[in-house]
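Shown here: the complex without one of its protein chains, the others still in place.
We just call them A and B in the order they show up, numbering each chain from 1.
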Amino acid sequence: MKYLVKLALATMLAGLMATAPGMAQDWLEGTPEKPIDELKIGFSFRGGAGGNQYVIQYLEKARAMAEELGIELVVVDAEDDPARQTQQMPELIAQQPDAIVVWALNAAGIVPAIRQAHGAGIPVVTVVADVDESGKEFVTAHAGPNDTLQGTQAAEALVEAMGGKGNVVALRGPTGFAPADQRHQAFLDVAAKHPDIKLLDAQDANWSVGKGQSLMENFITRFGRDIDGVISSDGYTGTGAYLASEAAAKAGQIDEGHIKFADPNTVATAYDLIKDGKYSAGVLQLPQDDAEFSFKIAVRVAAGIEVPRYNYLPTPVVTPENAAEHPRPGL
Amino acid sequence: MSLRRDTVDTPRVEGGRASPLYGLIGGVWSATGKSPAWPLLVILCVFFAFQSPIFLSLFNINIILSQAALTGVLAIGLTPLVISGNVDFSVGAIAALGTCVAVVINNQLGFFPAIALTLMVCALFGLLNGLIVERLGLSSIIVTIASGTALKGLTFIIFGSGTIMATGSLFLDIGYYKVAGISVSVILFLLLAIVLALMLRLTVHGAHTFAIGGNRQAALDAGVNVEMHVLANFAISGLMAGVCGIILVTGLGAGAPSLAPSYELWAIIAVVLGGTRLAGGGGTIAGTVAAALSLTVLRNGMNLMQIDARWFLIVLGSSLIVALILDRMRSGEPETAE
Partner (left out) sequence: MTRRLTELFWRHPIIVLLLVLLCSAAIITPAILSVGNILLMLRQYSALGIMAIGVTFVVLCGRLDVSIGSLTSLVVVVAIALHDAFGPAISIIAAFAAAAVVGLINGVLIAYLRLSSLVTTLGMFAAVQGVAHVLAVDSKKLVENPDQSWFAFIGRGFVFGIPVPVLLFAAIAVGSALIMTRTNFGRAIRAVGGNEKAAIYSSINAKAIVFWSFMISALCTCVGGLIMASRVMQAQSDTGVGLEILALSAVFLGGTSLGGGVGGMGRTVIGVIVLAAVSNTLVLTGAPAEAQWLVSGSIIILAVWLDSVSRRRRLLA
C-alpha cells in the first residue's frame, strides 16, 4: 500500500515537472529561440530604494519571476540618479544579455544609453516610464501601466462624483517625472471638457503621505469650503490629503464628507477608504502585476518572439461598489 | 620672511627647486602614506577582482573611471578650498545649473560658447560664495548650504522642472569618444587633477593656501592677501562644478535642474576620505582622487556582486567611519573642535 502511494506521488510529480515548462510557455505566444532558462536579462533599475514601496516590490517580483523561470537577471541600480543610470548601461552591455529592461529615470537622459544598447545588438524593453521621442526608434517594446489612461480614469471618476462641477485642487507627483506629468495632464484634459470644473491650484506632493497631508492643510487654509474635490497623483498623496481633510472637518474648518477624492495607483490605505465609501475611486496598479506583466514581455523579447510595440497593463478602476472584488494592495 | 609651509611633500634638492615632475611623484608617494584612501582602494580592488572576472577588464575599468570622474572633478575642485579652511556645499547645485546653462546656450549659440559661458557662470557663482564668506565674515558651512539651496530653487525657477535636450550631437559624441579605450571625461579628470596638484605644490597660491588653512592669523600677519586666495579657491570650486556639469551633459545629451542630486555630499566624503583635513592646512589631490575612485570601485564591485544597492549606503558610511578611526590611530593627533 505504501509502495503504491509512493508510486502515485512520483508519477504525479513527474507529470507536474513535465508539464511545468508547458505551463510556463502558455503566455509566450511563440517559439523561443533558445530555452527560457538559458536566457539572461539585464535590468537597468531606476533605484530609489528609499521610501518608494512600489519600486521595491516591483524589483522583488521581477527577481522572483526570474528565479521561477530559471532566468539569470542582472540588476544595476541607478539610485535615483539619471546620470548614473546612463553611465551604468555599459556595465549591462558587458554582461551580454539577451535583452535589457530599462526603467528610465529621465526620459531624455536615458536615450544615449538606449542607443548604446541598441548599437550593441541587444533588444531594449522599456518598462513603467517611457522614453523621449528621439529614443523610441531604439526600443523594441514598451510595457507598463498607461499613466495617461489611469489619470483619465481617476479624473473622470472624480468629476462624476462631483456632479460635473466644482473646484478642484491637484496634488501632483514629482515634477519632471513622466508618469506624474502624464497623470496630471490627463486630469487637465478631462477638466477642459467640463467647463464647470475649476482647478484652484496644483502643488508637488512628491508621492508622499506627509507632503500630501501638509499641502492639503495649506489648501484648506487658503480655500476652505471652496474645495469640492481633490485629485492626487497617487494613493499615498491622496491618503495624506484625506487625513488632513478629516482633521479639518473635526476642527470645523470644512464640512465633513463634502470633498471628493480620487487618484490613480491605489495603495492599501486608499483602498480601505474606498471600501468605506469615503473615497470616490481609485485605480489599481499593483507593482506585482506590473512587474509580472512587463517581465513576461521582456522574456518574450529576449527569446526572440515578436511582441507589440506598446503593451499596457490593465488597470481596473476601483469604486466603493466593486472594491471587494479587487485585492488589497500590499503597499 | 619665510612662510610656514604645512605639508612637506616636495623633496628637498640641493641647490635649487625640485623639478615639477619629481615634486609631483614625491607628492603622490607621500600622499599614499598620509591618506587612508590608497590602502582602501587597493584592498577594494583586490577584493572585487576575486569576486568577479569582469572587474579588471579594460571595459569595466573605464566604466569605473568615468563614474568616478563626475564626483571626482567636484572633489578635486573642493580640495584646495578645504585645505584653505573652507568648504562648499553648493557644488552639486552649481553642477546642475551648469548642465542647464550648457544645454540652453548650446541650443542658442553653439557648442563652444556653451562651454565658455558655463564655466564662467559656475566660477562666478563660486566667487559669489567666496565673497559672502570673506567679505561678510560668515561660516562657509552655513553660507554654502544656504546658497546651494537657494541656487537649486533659482535653477528650477529659471529653467523649469523638465529636462532640456541638447541639439546637435557634439556633446554626446564627446561623451562616446574614447582614447585607447578610456573616455574623454576620464582623461579630462586626470589632467585637471594633475593641474590642480601642481598648482598646490608649485605655485605661490598653493603655498599660501596651505598657510591660510594651517593658521589664518599667522598668514594674515605675514602679509598674505588671504581674501584673494580664498576667493580664488572658491572660484576654482565653482569652476570644477561647471566642468562636472559639462561632463554630465556629454553623458546624457541633456540638462536638468534635478541632476547631480547630493553630489556635494559624495564629493566632501571623497575629500575627507582622501586625507584632507576639514579644519584645513593639509591634504592632497592624489588622496582625493584615490578616495573618489574607492567610492566608485565600491559601488561598481557591489553591482557586479549583485548586492542590493541598499547596502551600499551602510557600507559607505561604515567605511568612512572606519577610515577616520584608522587615520586617527595612525596620526595620533587630537582633532580640534569643529
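Note that in this section contacts are C-beta pairs under 8 Å (C-beta built on N, C-alpha and C of every residue); 3 or more make two chains touch, one makes a residue touch a chain.
From a predicted model like this one, the values you see are computed outputs, not experimental measurements.
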item: Hidden-chain contact residue, picked from the options B:74, B:172 or B:272; value: B:272
item: Residue touching the undisplayed chain, where the options are B:37, B:247 or B:316; value: B:316
item: Among A:213, A:232, A:245 or A:266, the residue in touch with the chain that has been omitted; value: A:213
item: Residue of B:47, B:111 or B:156 touching the missing chain in the full complex; value: B:156
item: Touch list for chain B against the chain that is not drawn; value: 132, 136-139, 141-143, 145-154, 156-157, 161, 265, 268-269, 272, 277-279, 310-318, 320-321, 324-325, 328, 334-335, 337-338
item: Interface residues of chain A (partner: the chain not displayed); value: 49-53, 56, 201, 203-204, 208-210, 213-215, 217-218, 221-222, 236, 239-240, 243, 247, 251, 253, 268-269, 331
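Throughout what follows, only the chains that are shown with their structure count from here on.
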item: List of chain A residues in touch with chain B within their complex; value: 47, 49, 74-77, 79-84, 86-88, 90-91, 94-95, 106-109, 111-112, 132, 134, 175-176
item: Complex contact set, residues of chain B against chain A; value: 54, 57, 59-60, 62-63, 66-67, 70, 161-165, 172, 175-176, 248, 251-254, 256, 258-261, 300, 303-304, 306, 308-310, 312
